[in-house]
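With one protein chain held back, the other chains of the complex are shown just where they sit.
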Amino acid sequence: MLPIEHYLFLSLALFIIGVIGVVTRRNVIVVLMSIELILNAVNINLAAFSRLYGDVAGQVFALFIIADAAAEAAVGLGIIIAFFRNRETVLADEMDLLKW
Amino acid sequence: MGADELVINMGPQHPSTHGVLRVKLKLDGERVIGSECIIGYLHRGVEKIAENRTYQQFAPYVDRMDYVAAVSSGLGYCEAVEKLLLVEAPLRARVIRTILTELQRIASHLLWLGTHALDIGALTPLFYCFREREEILKIFEKYCGARLTTHAFRIGGLQYEAYDTLEKDVERFCKDFESRISEYETLLTQNRIWIGRTKGVGILTAEDAIAFGVTGPVLRASGVKWDIRKAAPYAAYNQYKFEIPVGTTGDTYDRYLVRMEEMRQSRLICLQAIENIPSGPILAKVGKVLKPPPGEVYHAIEAPKGEIGYYIVSDGTVMPYRVHIRPPSFINLQAFDRMVRGHLVADVVAIIGTIDIVLGEVDR
Amino acid sequence: MNATLQATLEFLKLYWAPLLCGVAVVAILPLIVGYIVLVERKIMADMQARLGPMRVGPHGLLQPIADAVKLLIKEDIIPEHADKLVFWLAPVLSVGAGLLSLAGLAIGPAFQIAQDINIGILFVVGISALGIFGIVLGGWASNSHYSLMGALRSSAQLVSYETAAGMALVSALLFTGTLNVKSIVEAQSKEGIWFVLLAPVAFFTYLVASIAETNRAPFDLPEAESELVAGYMTEFSGFRWSLYFLAEYTNMIVVASVATTLFLGGWLRPFAGVSWLNFLDFVPPLVLIAIGAYCVLRVTKQPTRVQQLFMLAVAGLCFVVALVLAAPVVLPVIKPSLREAVAPFYAGIHGGFWFIFKVSLYIYFFMWLRFTIPRYRFDQLMRLGWHFLIPLSIINVLLVGVALIAGAYFQLHGWGLLLVTTPAAILALVAAFLILAIEKQHDARQEQTAPSDFYAG
Partner (left out) sequence: MLDKVLFYFFAGIAVASAALMVTRRNVVHSAIFLITALLATAGIFLQLRAEFLFIVQIILYVGGIMVLFVFVIMLVNLDVALQQMQFARQKWVALIVALALAGQVGVMFWTSGKMPGQGLPVLTAVAANRLPLNSEAVAKSLFDSYLLPFEIASVLLLVAMIGAVVMAKKRA
């Protein structure tokens, strides 16, 4: 295994790219995908530390995060489909109603 | 599932539109909410050609309409002109005509069964059906030299005398066919998937069927007992006993069952007919030049696909003044939109198959 | 720089065998697939009362090569408004996933590319599932309604049936307690019974789900030619199309191998543990010799000199393979002292034979189904998956688990396990019929209300 800093920097890079995506993109689907990227960056950290300490707890938490990401994607995409049916668009800044 | 309707063009180059039919489907996801048949890709102006040909010259053209059941179309035309000429073909000719048309019905239904099964995804019945169809075409070939567009009959009777072993050939075919037809049935009739794909698909009620003017097996599957062979017997049909199979619900499965039973009945007619082919002339006394008296006539027969009718107006010259043809495929196709609405794309091909259209006849 | 070279050399020294295996698989697989297609066409022809390909080579034996050449030199068409990058990427993805998943399989105790990966069978299943992206993206990129519908159907179908297949795998894995491919087969050898007998319902579920996953008839809706022309492949031609074709057949091999490994005893001979049945070892070489002899007999019937030579060559190949198969079983009989020396060869060669034989049987079953059964409609397919297979497979996992606990309680092993697993299977079957009955009732109720809906327009 390489020194832990390598993994931390990789994870940092992915995290920041993800944040930039969330902030700058208008398309909700891409925003959701950027969030997935952020979660993924976290997973790298968990896996790296799990390897460093030789304890699988980190990996178990990464599994939980993946399950969480699945739940989030399902609900998020469900919302997007419902939104698209009503407004014919998937742009985030057009989501200006709480209920429709 | 998008908010928009999806418009999809099926054909004219599509593996399962049975030729060059083009169907414009309006889809909601995979559900059909509307359809429009666009025809005419095979239009040859058959009716107009008739006005510039003598009565005999036009006879081969009708073979090119329903080219998978050429014998039936030819029979209808010949009988219509005979009716116009006020002559009747001799009994021997009529019996042989009956045998050949019934064989043609079996051949046509076999082709339908094979392609219909193929549309629904069963690959094998096609080849079995072609195996038997080949036997029938061989009989045609032996009789008149042609397999597909036979031009087997002549106005006033037959073109050729029956060849020596015709009876034996037909008998052998009928004997084999009994077991062959149950072979197809084991493949399909009780098959869960086949039932699932055809039952309840493309329902046409009896009222609708009559309103659309649908004829043939499609009409009978809807529960209407209408067969011109019984209603207004032509050729030699009044001499033979046969049943008219009738469906109940008018769905694709019923149409399948009706056609299967029709093949069995056709086989029985053939067997009855070859038992006793009367001897005698094969051609009634008609002149070399046909000049029917002025007037008009409508004559229809029961082709494999339904009622094929010829409306001929004569002005006393050697060429008809006007010929109108009532093609069963064209009229049956009108019910397509009604049958297809609310079904899925996969059912569209099943329904196109079950109407049993031939584009040569639809477009003429 | 020197260090890098050193490391590379060391890497090669360690992993030369798997690398060679990998290269061999990638190089030979297209040929194997070509011949599977030929066999399929021949079987189809046999079932349909015709001859099949006969022109290229004796009995069409060179047809795959002709087909391959034809596909390679065909014009490569990219539709005008297609997404070029994705259009290029999609078939490669499809075939790449298929080939990569082969890496996790063990054909015999000795042949395996990725040696002893801890996640074993999951690797195979997971990687081969990636092939779906090739289908979906290819359908999307061709910018055609037919392709898109094929792609959407395909993704929905794969996601649904993956669940059922996964559950079926779980029921089999309960018996082994490991994911490692080798250990799974070894567990079956130790128990002396194949898991197909212990978990028949799981095998059935996997069989159906695997047909759906490989898009084969009667579940070949994504490429149903009578409805969607060719589904996601409609706009592909030439080499790209052949890549999809390769991917489809590779996937068939993969699912067949997974089923063989998990349920059919992998590379084990039937009744591997029973010593008085050891004469079964002589069957494969004898059968091959018989085939070779038949070829020799047919030589005189061939019309041309080339065909005669070809027939002889086929016969010769049969004899050589038979010799290779016979050597490890015949030598110990002649000279008992050699038994130890030939043991690894025996395991490798005969293991490979039995594995390939079982995989072939599985694929033959696929073909058989394809030629006999009509195609499901999409809603029926989804219903079968969600309303029947998934509930059944979940129930089965529970029942198998209970059976295993009972087996452990009574300390049953091997064939004895049947005492507890058979009741579990019967219970699962009862559950299956219950599910079907409920479905039927539901259908009947729907039918009363539905018909008016059809004519709503």
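Chains here go by letter, A, B and C, matching the order in which they are written, and residues are numbered from 1 within each.
As a convention for this text, contacts are C-beta pairs under 8 Å (C-beta built on N, C-alpha and C of every residue); 3 or more make two chains touch, one makes a residue touch a chain.
Given the structure is predicted, the values throughout are model-derived calculations rather than measurements.
> Just name the one of C:7, C:28, C:49 or C:313 that touches the chain not displayed here.
C:7
> In the whole complex, not just what's shown, which of C:39, C:68 or C:156 touches the removed chain?
Reading the full complex, the residue touching the unseen chain is C:156.
> Where the complex has a chain not shown, which of C:36, C:82 or C:127 is the residue touching it?
Of these options, the touching residue for the absent chain is C:127.
> Suppose we count only contacts with the excluded chain; which residues of subunit C make the list?
Where subunit C meets the chain not shown: residues 3-4, 7, 11, 83, 85-86, 89, 117-119, 122-123, 125-127, 129-130, 132-133, 136-137, 140-141, 148, 151-152, 155-156, 158-159, 162, 179.
> Against the chain that's been left off, what residues of subunit A make contact? List them.
These residues of subunit A touch the chain that is not shown: 1-2, 4-8, 10, 12-21, 23-27, 29-30, 32-34, 36-37, 40, 43-44, 47-48, 50-54, 56-57, 59-60, 62-64, 66-75, 77-82, 84-86, 88-93.
By definition in this document, only the chains that are shown with their structure count from here on.
> Centroid of subunit A to centroid of subunit C, CA atoms only: how many Å?
Here the centre of subunit C sits 35 Å away from the centre of subunit A.
> As a quick test, compute the distance in whole Å between the mean CA positions of subunit A and subunit B.
Distance between chain centres, rounded to whole Å: 63 Å.
> Can you list the subunit C residues in contact with two or more other chains?
none
> In their complex, what parts of subunit B are in touch with subunit C?
Those residues of subunit B that touch subunit C are 6, 8, 14-16, 30, 33-34, 117-124, 126-128, 131, 187-188, 191, 193-194, 196-197, 200, 203, 338, 341-349.
> Please output the residues of subunit C touching subunit B within their complex, sorted ascending.
Against subunit B, subunit C makes touches at 44, 47-50, 145-146, 149, 217-218, 220-221, 224-229, 370-380, 447, 451, 453-457.
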